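A single protein chain has been removed from this complex, and every other one stays in its place.
Moving on to chain A:
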């Protein structure tokens, strides 16, 4: 097998591979920076919770309209935003912390979703909802992925200042502005939006992977915020390409293959990343500076 056959061939020859590539690259571009913010807010598991939370909405859409992109997307959005808002309100109105509130609501939501899916449809359909269909992206799905990705980047850019400040020093933000609460809700909305877009390509359970694994890897590549964003997007895109090719050549399902590729990059980042990678600890610094 030549290098062309291994890397370029699949994309040149097959339309579905090109579509999958565009879709997963668009997803990486939007979801990875969102993941970096989640990680820096110590909300890495919130992405996971939200991914479960959108299931009943997607399932309800599936019940009503079968495997229909608009129905499942709208359903997922409604369920995700409902859980985010409910958890946010409980957090701000009671003594319960955000992680506990999210855990409670996502469990409720997940149970509801599994119940709904089992009411109708075979296990094959359930697998489709859970593991996505990156190799069957139609035009609508691509527009959705590209639109969500663009909207995410524009929103992050516009709200960058309060988002960063809410991470670094929420007390200070609260003392100069009342924007903290609304900005946080908008941010959670972005999380939901990216997960809903991702579940079309990778499935609900794995879409969070393309959000969090690049973010967690990025922490080992830069100590600066801008650097982390760049690294996260790069890791997301590289895993998309590698996962698609790996899946094409070996025949394993594409969604898991992309996440596995991201997982391998994550392990590699932990080991070799220039910002705190483990390997550098094994090399003792022999000289130190005078000041």
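Criterion: contacts are C-beta pairs under 8 Å (C-beta built on N, C-alpha and C of every residue); 3 or more make two chains touch, one makes a residue touch a chain; residues count from 1.
The working rule: contacts and distances are computed from a predicted model.
Q: If you look up the hidden chain in UniProt, what protein name do you find among "Transport permease protein", "Cytochrome b/b6, N-terminal domain", "ABC transporter ATP-binding protein" or "NADH-quinone oxidoreductase subunit H"?
A: "ABC transporter ATP-binding protein"
Q: Which of these, A:45, A:63, A:108 or A:167, touches the one chain of the complex that we don't see?
A: The one listed residue touching the chain not shown is A:167.
Q: Of the residues A:22, A:40, A:65 or A:270, which one touches the chain left out of the display?
A: A:40
Q: What residue numbers in chain A mark contact with the hidden partner chain?
A: 40, 158-159, 161-162, 164-165, 167-172, 174-179, 222-225, 228
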